[in-house]
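In this view, the complex is presented without one of its protein chains, the others remaining in place.
First chain written, first letter: the chains are A, B and C, and each begins at residue 1.
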Amino acid sequence: MTLLAAASIATGVMMLVAAVAALVVKKLISAIIIVGFVSLSASILFLLMDAPDVAITEASIGAAISTVIFLWGKGKIGGEE
Amino acid sequence: MIRTIVGLIIVLALSVVVISSVPDYSLPSGLQGVGQDYTERGVNDTGSVNLVTAVVVAYRGLDTLGEVVVLFSASTAVVLVLTLVPMGANPTPSSSIVAFTSGVLPGSIVLFGIYIITHGHLSPGGGFPGGAVVASAFLLVMLGSNKIPGKSKLLASIESLAGVTFGLLGFWGMMMFGQFLNNMVLPAGSPGKLFSAGIIPLISLVIGAKVASELSGVFSSYRKAGGDE
Amino acid sequence: MSFTSIMAHGLTGLGALVLFASGLGVFRMPDVFNKMHAGTKATTLGSILFLTGIGFFEPSWIPKLLLIVLFIVLTNPVSSHALARAAHNEPSEKPDNLIIDDLENSKGGER
Partner (left out) sequence: MNAQSLFYWSLAVTALGLVLIGLWGVLTRKNILRIALAFTLADTGVNLILVWSGFLPGRSAPIVDSSVSSMVDPLPQALVLTSIVIGVAVAALFVVVGVLAARKSGSADVRRMKELKW
């Protein structure tokens, strides 16, 4: 259980730092990739919470497909903020 | 700057409210109510080993039908908006290595997706993740090929057929037992086998086809509107 | 300590080390193509070493692990190829010390 606590705290801190970074980083494309990373870490947390179904769904949909959707939007708008 | 600070203040106030609304910091001791009920009688009721799939497809199957309708309307809105406002497509051609690999790989990816869909009542998985995996194979085909997809009647017909089949499977239970989506129209079989759990594998297949065709429709309309620049 | 145990721990450790080196390379290298060199070649080697080590831990998983290795060998070079093409199409990512650019010279032929 100590190992689980360490893993969840490490993943959680990483996710929170990445979430703030996704909102303040300059380049939009970096922000999109960082949000994909947050989704992937969330699927690790789902696995720690004994929810393998949700973890597999989050990994395939949240991390892959929504990243593609945002990349399309960035390609259509272009430029940075 | 002032906007950032005001936003920070709002968020901090909200966090204080949420934290103070948690009454006591102790671990819950056990399940109550409907969750306890599902874990106790889920396998006997439905014959599905994976209880999450049992809840999604059998106990809350009507909610899943509503969810599929939400997904359908969202994807229809995307396709409609992108059809009404053409943006001009200029895809960059892909090199021959990428084109070859994107022709080889999708077969195994689709096979994996179908495995996830059909084993949803035995292991983690089911219609939603399997459909997403199949849609990602479709995405790979589209990104690799140099053609812009034309009007595909096939996607729309798969989508409509899956929706109609979902409804018909539900009405089958209504005619036999007077209950929408009753699971007992097919024998429950022995839990843990591939052909078991009543109509749960069929409904999983329908949900997988629906999710895959709708996400593929979204990708295909994105591709038609351009965007690889 | 048996032979399989030593092999398992050694190979997974070596794979983790190679993956760490690849991550370090992505941070430390100066431009896109150097970063890509660290980020794609080393991850292929690192993942394959790691999966081989897991095969020593659990011999019954070897068919699945072989499938994963096959998939990595098929996809990783192709994705790095596509990434390199995309980076080459972006003029702002061109490194300063680029002297010979065969891809640019061969344009007009098969891209």
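Definition applied: contacts are C-beta pairs under 8 Å (C-beta built on N, C-alpha and C of every residue); 3 or more make two chains touch, one makes a residue touch a chain.
This is a predicted model, so every value here is computed, not measured.
Student: Under the definition given at the start, what are the shown partners of the omitted chain?
Tutor: Hidden chain contacts in the full assembly come out as A, B.
Student: I'm checking contacts with the chain that's been left out. Which of B:V34, B:L154 or B:L168 qualifies?
Tutor: B:V34
Student: Which residue numbers on chain B touch the omitted chain?
Tutor: Where chain B meets the chain not shown: residues 3-4, 6-8, 10-11, 14-15, 18, 25-28, 30-31, 34-35, 38-39, 42-43, 49-52, 54-56, 60, 63-64, 67, 70-71, 74-75, 77-78, 81-82, 85, 87, 123-124, 126, 128, 132, 191, 211, 214-215, 218.
Student: Identify the residues of chain A touching the omitted chain, counting contacts across the whole complex.
Tutor: 1-2, 4-5, 8-9, 11-12, 15-16, 19-20, 22-23, 28, 31-32, 35, 38-39, 42, 45-46, 48-54, 57-58, 61-62, 65-66, 69-70, 72-74, 76-77, 79, 81
Everything below uses one rule, namely that only the chains that are shown with their structure count from here on.
Student: Give me the step distance from chain A to chain C, shortest route via touching chains only.
Tutor: 2
Student: Report which of A-B and B-C is connected by more C-beta pairs in contact.
Tutor: Between the chain pairs A-B and B-C, A-B carries more contacts.
Student: How many angstrom lie between the centres of chain A and chain B, each centre taken as the mean Cα position?
Tutor: Measuring from centre to centre gives 19 Å for this pair.
Student: Using the average of all C-alpha atoms in each chain as its centre, how far is it in Å between chain B and chain C?
Tutor: 32
Student: Mind pulling the residue numbers of chain C that touch at least two other chains?
Tutor: In chain C, no residue touches at least two other chains, as defined above.
Student: In chain B, which residues are in touch with two or more of the other chains?
Tutor: Counting only residues that touch two or more other chains, chain B contributes none.
Student: Applying the document's contact rule, which stretches of chain B touch chain A when the two form their complex?
Tutor: Residue list for chain B touching chain A: 50, 52-53, 87, 116, 124-126, 128-129, 132-133, 135-136, 139, 215, 218-219, 222, 225-229.
Student: Using the touch definition up top, name the residues of chain C that touch chain B in the complex.
Tutor: Touching chain B: residues 71, 74-75, 78, 81-82, 85, 89, 110-111 of chain C.
Student: Please give the residue numbers of chain A that touch chain B in the complex, ascending.
Tutor: Touching chain B from chain A are residues 51-57, 60-61, 64-65, 68-69, 72, 75-76, 78.
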